[in-house]
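Below are the structure tokens for one structure; questions will follow.
Note that one protein chain is taken out, while the other chains of the complex remain in position.
Think of it as A, B and C in the order they're written, each chain with its own count starting at 1.
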Amino acid sequence: MERFLPTAQFQRLINLLRRDGYDCVGPRVRDGAIVYGPLERVEELPVGWHDEQRPGHYRLARGSGRRFFDWANGPEALKPLTFASREVLWTVVRDGQGSLRFCEEVPEVRPTAVIGVRACDIAAMHLQDQHFGYREYQDPYYNRRRRALFLVAVDCARPASTCFCHSTGDGPAAHAGFDIALTELDDGFIARARSERGRDLLAELPTTEVTPDHHAAAGAQHDAAVAAQTRRLAGRNLKASLFAHLDHPEWDAVAGRCLSCGNCTAVCPTCFCHSVGDTTELDGRRSTHHRQWDSCFSAGHSYMHSFVVRDQTVLRYRQWLTHKLGTWHDQYGRSGCVGCGRCLTWCPVGIDMVETANRICGGDGDAQP
Amino acid sequence: MRSHSLAQTQPNAYLPHEAEVVKFVQESKTIYTLYLRFTDPLVHANYMYDPGQFNMLYLHGVGEVPISIVSDPEHEDLLIHTINRVGRVTRGLAAVSEGQRLGVRGPYGRGWPLREAEGQDVVIVSGGLGCAPVVSVINYMIRRRERFGRFTIVQKVKHVDEFIWPERYERWQQVPDTTVLVAATQGAENWRWQVSPRIKVMEEVKVHTERTIAMICGPEGFMASAAEHLIGQGVPAASIYMSTERNMQCAVGHCGHCQFGPTFICKEGPVYAYPRIKPLLNIRGF
Amino acid sequence: MAASRDIAIRVPVLARVEGEGGLEIDIHDGRIRDLKLRIFEPPRFFEKLVEGRDHTEVPDLVARICGICPVAYQMSAVHALEGIFGIDPGPWVRAMRRVFYCGEWLESHNLHIHLLAAPDYFGYASVLELAGEYPEEVRRGLRLQRLGNDILRLFGGRSVHPVGARVGGFHHAPGMEQVAQLRAELRDALPLAEALVQWTASLALPHHSQEFVSVALRHGQEYPFNEGRLVASDGLDIPIDAYEEHFTEEHLAHSTALHGRYHGSPYLVGPLARVNLNWDRLPAQVRGNAERAGVVFPSDNMFHSIIARAIEVHFALVEALRVLDDYALPDRPYVEAIPRAGVGFGCTEAPRGMLWQRWETDGEGRIRAARIVPPTSQNQPRMEEDLRLSLEALGLEHSDDSLRLRAEMVIRNYDPCISCATHFLKLQTRRS
Partner (left out) sequence: MIPTAARPTLAIHKFSSCDGCQLALLNLGEGLLDLARMVDIRHFVEAGPMDEEASVDIALVEGCISTAEEAERIRRVRANSRYLIAIGACATSGGVQALRNLHDAGAWTADIYAHPQYIDVLANATSLADRVRVDCELYGCPVNGHQVLAAVRSLLSGVTPLNDRDKLCAECKRRHNVCVMVARGLPCMGPVTATGCGVLCPTLGRDCYGCYGPAENVNSAALGRQLEAEGMSKEARAGRFLFIHSNAPEFASGGSSGED
């Protein structure tokens, strides 16, 4: 189902979602970046804002345009909405007799509609669905949040210089995994519904037919977005190539620059590593068992009582890249990179993961785009 | 002996069950054994596991650690864990008293290939203090001695002090068709076993290579060289199994810490057939 | 009792004061022959440490002079630097700095009243014992103290060495919701502060009047925090940059803190000095409540300091509420500083009294020199003088123990902060 939603009617989409009980969340300008925040009115969206991104650098500037989504992804993907950066898993109380009572702490979640999700982030979420929804052990915390989401995607019209989703096959247009997807044009949106509830919602909106002109404009916009992406990984599956070059000098070179700070893994929409811990009240009765995002760039990630398996940055960087672009293929049937470019932009020293990977793989990457 | 994991039948795999320490045995200066029973009789009755699987043990207010189950699922009612005191949680557990409550969840992972081993000659090799899990395998097989071929039990320690269960090895020597080879890098007075540098003791292992299965436990370098020795003698690589270890926080394949190349040890391991992990076994950083 | 006995009272370490100090009293022939308040905190060379550092680092660096009143150090310094750079941060920043300061007073004063001073008046060694008998009073104090910490956290992230202040204003403006929540809590606490004033006035405080000169800031309309002229109870009324013409500091062998003198004599700074000099600047509701407690200010009883402190707790709540009731988000919580060379002065009212600073920068805004005069070193001669007078008034014939107890009580009454006191000055070569 495909309809045209004029800009003037855009607010209706939010109104209907709110009527149906959803909290709306959308991109907002906060502290110099575009990040998700509560959304009630479409004017709260980053209308007219543009971003400038390159490795280690992000700046926002306001232009004169009237578009809502004329910018590329900010630092946060959908990940924080499904995989909480820190959360309590259970609590336990020890009573006077020494008995332990374990109590599950599954989060209260409200139905949440996210407006303006990009294709790369949806692809990443599907990877995390596979990970946390692993057949034998469902993750109730992730799942509950995940199932509360209603996704309104937006095709990417203005990729950043760091974006390369086209080469990973994940963007710039959204193809699946959303309830409604929008292609923003000058006077409105082409809206496509993919789910039952998406179709119902779209049917209620005051839309018009999509005209051939609309299609033409959308097509041209898409082609331009693809053409704007000059960065690409040397291949879709670099596993063999990376493992064939485990002692490439580039590993040391990149480790000399890498801060081992883990920002890349934190912003990466597919990274799932987390650590657990216990916080106990001083009197020792009650304790909470929680988890928080961890990173293969931390010592704790590979700590084993008497030693750290990856005690040097070079080993940590190699772990990250060989996993992300290599062994993910074994685990999830594809690479762990969706081309969002965040790990380039948000690396404080601007390490370019794509360039690094390509250098290490040399000409060995499989050639398909 | 189909394993029917408790964690699979309950909705939240992260949530431990209360268990009571029924017995505490100090095995050596740093090694001790906990005998546990779930306080909920229903949970206890329904809890099933394979030898070589592991549990997450939770010490109140301190944390959780993965520990192999060393009891025999068919012969022992209590859950038995033999633990080396190395860090925070294992130190804390070393101080528990009988009657104290812990949290337990599991079982997780894949254990030793005991079914595959039936009818085969079995070589069991352990290095250093990593021997607890193999002791339970040996006990398991000795209880069912008739199902297996020739036994060879190899234990290598650096220092004689690391050899903590001499009486067990002496007892196993008496078992029919069983060879026990123990060697220390550094000997001492009264040391009645061998003294040999490195892993030379493996050369004495005599097996019918075409129907041998090997199970190895110890530091990674040790396991790799033991495996190569066996391969050198003609044992097929695919018949060699080894137990791996990595930091583990969730045990259900979510936290990402136990990655070993393409695998998560908590899901596919800790016991692997050698070829599966060989490519990364001796590469620093994996 | 033999008036001629020789007594040596040694209190090697004073309990319940911030930092470490000791006391030595020698009594000979019924007279105090020697009395030394020893401050032996090792010097920490702060004025030297700041030399050559960028002005942007100053607020973070001077905070470390004192964990109890970091805001005061930050505020005096930023005012001095803003003076040099010719910046006026505007009304929002000025108002919020007052609230920030309210936080520090609430935190510090309640800490002193409940944890340090009050046990004296009930014969306990610590608040931990006091809490056994007076759980409600102690809990009230802890709650008021926590409110102070909450204010500090709102602006600075944490209450010790907060990180929110900068030359030109604040790094961050608190959100509307946070402010609304804080306001509600402050309002709920008003009755607690009123009760606190009554409670301190009901304590069995010694009655002893002394003659002393009070020194504090005084502002045209407000009770003083961060602005005003320096005034004294003897009529002095000068701009803060004239401080060095009237006040001097001395280095004595028994103390790593310098001794401050006003026209060569001891003087008092702190809550009692402030209330004495600025009674008319307190809001009517604060004065009314204090009057109901039956104490009259100005007071010449040094032990009324604890009541003055409680009155300032009440004031801080009222003042924070007054400012925050009109809270609005600013466009930006600071103005940009364009450094230039010069000399500037800052004087603000730390919980323990007036904190005077002089800063000098080069053209890039790097620090050339600094002079910091913390309240405790200003009060040190006054404390020694008070000790002599108080012990003689009590009667030197009392047992060593009761003399020692009274002496400790006298010292604690000043809430001396010994860590602060050791930041000594860089002696001014220009002084004659």
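In the analysis below, a residue touches a chain if its C-beta (ideal position, glycine included) is under 8 Å from a C-beta of that chain, and two chains touch if they have at least 3 such contacts.
None of these values were measured; they are calculated from a predicted model.
Though it is not drawn, the left-out chain touches A, B, C in the full complex.
Check B:K23, B:R88, B:R143 or B:R211 against the missing chain and you find that the one touching it is B:R88.
The hidden chain makes contact, of the residues C:H79, C:H109 or C:R166, with C:R166. Against the chain not displayed here, chain A makes contact via residues 30-33, 35, 56-60, 74-76, 80, 85-86, 256-263, 266-267, 277, 279-284, 292-295, 298-300, 311-313, 316, 345-350. If you put the missing chain back, the residues of chain C touching it would be 13-20, 41-49, 53-54, 57, 60-61, 64-68, 70, 107, 111, 115-116, 119, 124-129, 131, 138-139, 142-143, 145-146, 149, 156-161, 163-164, 166, 171-172, 250-253, 256, 417, 419, 424-427. Although one chain is hidden here, its contacts on chain B can still be listed: residues 59-62, 87-89, 91-92, 95.
Going forward, only the chains that are shown with their structure count from here on.
With centres defined as mean CA coordinates, chain B is found 40 Å away from chain A. Note: centroid distance chain B to chain C, computed from Cα atoms, is 65 Å.
Residues of chain B in contact with two or more other chains: none. Of all the residues in chain B, the ones that touch chain A in their complex are 5, 7-8, 11-18, 39, 58, 60-64, 86-87, 90, 99-103, 245-247, 249-250, 252-257, 259, 261-264, 279, 283-286. Contact residues on chain A toward chain B in their complex (touch as defined above): 89-90, 92, 94, 98-102, 104, 106, 131-132, 134, 136-140, 243, 246, 272-278, 280, 284, 287, 289, 291, 294, 296, 300-306, 309-310, 312, 314-316, 318-319, 323, 327, 330-331.
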